[in-house]
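All protein chains of the complex are present and in place, except for one that has been dropped.
Let's look at subunit A:
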Amino acid sequence: METLNFLAQGFGVALTPTNLIIALVGTLIGTVVGLLPGLGPINGVALLIPVAFALGLPPESALILLAAVYLGCEYGGRISSILLNIPGEASTLMTTLDGYPLARKGLAGVALSLSAWSSFIGAFIATCGMVLFAPLLAKWAIAFGPAEYFALMVFAIVCLAGMAGDKPIKTLVASLLGLFLAAIGIDANSGVYRFTFDSIHLADGIQFVVLVLGLFSVSEVLLLLEKTHHGQDAVKATGRMLFNFREAKSVFLTNLRCAVSGFVMGVLPGAGATLASALAYMTEKRMAGEKGEFGKGDLRGLAAPETAIGASCCGAMIPMLTLGVPGSGTTAVMIGALTLYNITPGPLLFQNEPTLVWGLIASLFIANVMLLILNVPMIKVFTKILAVPNWALVPIIAIITSIGVYAVHATTFDLILMVIIGILGYILRKLDFPLSPLLLGFILGGLMEQNLRRALSISNGSMDILWSSGISQVVWLLAIVMLILPMIRIWRRRSLRRKAHMANV
């Protein structure tokens, strides 16, 4: 009952005219950013932080804006997947597999609206799950001391590597680089300048907007150079725009299953939308067996990843709000935004800032409805935007990114640093290092160090405190399981390969 009261209060916040307009603008911007090739939710959210600041938005409105952009990006990402066969971002790769064949069959309108509907169901179920579980988790997380937090962050980092599939070491090294970069700047506890090379610009560390935009926007600009041949024609969305009841019914069970699995994947740190959509697609394909037309334009193959993406986006907000530990790259950026507002996400957020938390949750419901409604009439406009050629798109990305960075501190140094980080990000991407672990490490780094030092101060230097409580023992155990998991996977793959090799000989 208490929860319902809070939720009503949240709707009170989210339904004020300003916040409604903000959510609408956010969803529109998000959809456009998501559908442009090369820009994803991470860039979109990071670019809007300085704007939210400059407009003097209160924290809850700023968070509503960022969350709306996040959801909008995930919505927009699928438009280019379905019409162009080019995923707007990594997570919508699975959508191309069945979405594009459907569009080729002349069912583009149906595919778009049905995927919007699936995404809506996923997000809706996940937001309901959030309403149910987030307060419980927050209540439970109050028992967390610094030692437990430290263990939890180690778990989050290890989880990243464990979920990364075939390149756990690269993921681990990337996240460690992020963790290290967080240490640059003046040390708050002792006043020692670390790795600043006597530059005053580095004294308060690397600004995270600089890091995010360098890693994700500048490197993307460089990557787009290889794809100047882009001008592919989009499939025209003609004919029936809306799916019918029979089609919705045929994928309804898929929706439900994938919403639940996507939600769970979203809550787990490090898994995120990409993995959730891949898992959902594979599971549905296996369940359909021989009867399915997966890969040739099966409606279920379209609905499964979209539902999972919608669900995992909302699920990823749970660890962010309750524990202060981000579940994905985008939520890491949102945590960074909150810290700029001097709000530390964590279990106390639910007690200290109920309007912020519940306003955000309520606005997730509203933004989802908006996106669903916007989708049908706006699709013509969105397809027009898809036709923007790269030579016009890249200058816009480069200039807006520079504005975003300049808005933080108004120094040339930050701009140069952004370009250097961008070059580094480009090389890392070329060498197949994942970048969102780096970002997550950067956000977690400061917290991790503070909690480690605080814990050891409590125990006066004895390491035992790190694993003395029941909670931390469980978390450490989970972390060890996550460490062993990829090793088993690699070992199994190796023995399989050896067997195949033997059979060939």
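Going forward, a residue touches a chain if its C-beta (ideal position, glycine included) is under 8 Å from a C-beta of that chain, and two chains touch if they have at least 3 such contacts; residues count from 1.
Assume contacts and distances are computed from a predicted model.
From the set "Membrane protein", "Oxidoreductase", "ATP synthase subunit c" or "Heme NO-binding domain-containing protein", the protein name that UniProt assigns to the chain left out of the figure is "Membrane protein". Within the full complex, the residue among A:D187, A:D204 or A:E293 touching the omitted chain is A:D187.
Contact with the undisplayed chain is limited, among A:L242, A:L348 or A:I403, to A:I403.
Across A:R104, A:K170 or A:R489, the residue that sits in touch with the chain not pictured is A:K170. Looking at A:L65, A:L112, A:L160 or A:V218, the residue that reaches the missing chain in the full complex is A:V218.
Contact with the undisplayed chain is limited, among A:G99, A:G122 or A:G422, to A:G422. Think of the hidden chain as still there; on subunit A it touches residues 50-51, 54-56, 86, 166-167, 169-170, 172-173, 176-177, 179-180, 183, 187, 189-192, 194-195, 218, 221-222, 224-228, 389-392, 394-396, 398-400, 402-403, 406-407, 410-412, 415-416, 418-419, 422-423, 426-427, 430-432, 445, 448-449, 452-453, 456-457, 460-461.
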